[in-house]
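Missing here: one protein chain of the complex. Every other protein chain is in place.
We just call them A and B in the order they show up, numbering each chain from 1.
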Amino acid sequence: MKAADSLARRARWRWPEIVFWLLALAAIAAPAGKHLILNEIAILALFALSLDLILGYAGIISLGHAAFFGFGAYAAGLICKYATADPVLGLLLAMLLSAMLGLLTSLLVLRGSDLTRLMVTLGMALVLHEIANALPQWTGGADGLQGMAVGPLLGRFDFDLFGRTAYGYSIVTLFVLFVLARRIVKSPFGVSLMAIRRNSLRASALGVPVNRRLIAVYALGAAYAGAAGALLAQTTAYVSLDVLEFNRSADVLLTLIIGGTGWLYGGIVGAFVFKVLQDLLSSGAPQFWLFWLGLFLVVLALVGRDRLHGLVRRAMP
Amino acid sequence: MSAVLETRALAKSFGGLLATRDVTFSLEKGARQALIGPNGAGKTTFVNLLTGVLPPSSGQVFLAGEDITSLRPEARVRRGLVRTFQINQLFADLTPIETLALAVGERLGQGKEWWRRLGAAEPMAREVDEVAARFGLGDVLDMRTDTLPYGKQRLLEIAVAFACAPQVLLLDEPAAGVPEAERRDILDAIAALPADVSVLLIEHDMDLVFSFAKRISVLVDGGLLVEGEPSAIAADPRVRAVYLGESGHG
Partner (left out) sequence: MATILFDGVAYGMLLFVLACGLAVTLGLMNFVNLAHGAFAMAGGYTTVLLMDRLNVPFLACLPAAFVLSAVLGLLLERTLYRHMYGRSHLDQVLFSIGLVFMAVAATDYFLGSSQRNIHLPPWLQGRVEVLGVAIGLYRAFIIVLCGVLALGLQLALMRTRFGSRLRAAVDDARVARGLGIPVGTIFAVTFAVGSGLAGLGGALGTELLGIDPYFPLKFMIYFLIVVTVGGTSGIAGPFLASLLLGIADVAGKYYLSSALGGFVIYVVMIVVLVLRPQGLFARAR
């Protein structure tokens, strides 16, 4: 049974991964002070992970991934205000709703070239932005959605000012969803996605139902993005229109690109680098950050992404 | 009726151009048949019509007596109509084992299983081993596909199609571009295909065609010019006229 062994080896956890997650989870207990930014990193990482499922594994370019992030954020906000204050229940409901939105809109990105997909996803996010803006009685419009009273986590842990509970909540959510995503990409379903991304015609010649797989992974990515949005809404008790803005879609794309696509850890590495650099560079003038980010992208695109990432990737699966 | 694959009055036009005209064709069960024709004769279009990549302008395709004209490519594959590709269209950065596991898994209906690890199902892993052994790929299973010698890549191409459990196998120039030293392996692998798999070989290389095929169909200008035994085809003056000036060893 050579094949069985070899396939089992392919999915095994390596020690750098285990060390990483132990550290990330241990950081919940670290001395107060950095939890707020760690929370932001965890949320961005989850958002980038959701894009990796769509772009890195299924090859669908999106310039409007904030649509699902923002939808999840508003969903979680409204659920908290009008349905239940329990964060975990709210998170699950927001994910479910985002998945349904993903399911519906997946039909729009099935066909077409990269360019069409890029425009359609961009348009989707803009449409949602306009809707949120036009319904201030629900979303608070430009003032943002206020008055969320998020209940204690699991009925026991109140969200504190220093963000310890928030980080714990986000990192555990990220971990659980990561393990699930890891299982999914190592499954037969996951391999069929990898095949579709590389050559969808060839994949269908092996009997892979390409469209159904794309719909499924798009809905999954939408659910993950919705979860990230919901985490942001719940841990900050506030949702503003910028959850749907183009900059957020661009940022998450850049985050993923910095970390590398198609290996799940790309989003996490990218989120860490992105947030830490943003923190350092925008302490001077905010324009500095944008400028260096732009320069980095230009250089990265000119030099080629693969060359840079080949180095990092060898250590992880 | 022993025809396993049949077309009736199959036609395809692009704009005003007729790429396939009125092709009525059949492949017997267990056949070793070749489809030949000069460049631009419409072989690629014909294969795309058979596999469902292109919809025909008119006419029908039957597999084992069932009309499959309106089925999508992947549905045809699941019914056992499988092709190989001429130029390399393998998944470059996947390993042969991943590619084979994908093909076997899809056939066993495991492709939508997201909850368990690829290879966790034992019958599938066993079958991957069998296919790999049959095509001499056992020692390269864990290498990236694009790092394999070209001959091995062509073998993988056929192995992947074989893993889909074909009733009908369309081999599109299986040995094109393979160095002489590795060519033998491919011819052997083709010759060793089980007798119940019906094979249609689409090929330029006349040596290969005449050593393999029991029956030959000649496609010219999108239409079937003539069909028959190799000796009859070789003697046919119309075929000679078409191929005159084509490759020297034809």
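Rule of thumb we're sticking to: a contact is a pair of C-beta atoms (placed from the backbone, for glycine too) under 8 Å apart; a residue touches a chain by one contact, two chains touch by 3 or more.
Everything quoted here is computed from the prediction, not taken from an experiment.
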item	value
Chain not shown, its touching partners among those shown	A
Contact with the hidden chain (one of A:Ile131, A:Leu180 or A:Leu201)	A:Ile131
Contact set of subunit A toward the excluded chain (per top definition)	55, 61, 63, 108, 111-116, 118-120, 122-124, 126-127, 130-131, 133-134, 246-247, 250, 253-254, 257, 285, 287-291, 293-302, 305
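Following the convention adopted for this analysis, only the chains that are shown with their structure count from here on.
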item	value
Whole-Å gap between the CA centroids of subunit A and subunit B	41
Subunit A-touching residues of subunit B, taken from the complex the two chains share	51, 53, 72-74, 77-78, 82-83, 85, 89-94, 97-103, 105-107, 110-120, 122, 125-126, 128-129, 132, 138, 141-142, 160, 164
Residue ranges of subunit A in contact with subunit B within the complex	1-4, 6-8, 10-11, 183-184, 186-192, 194-195, 198-199, 201-202, 204-210, 212-213, 216
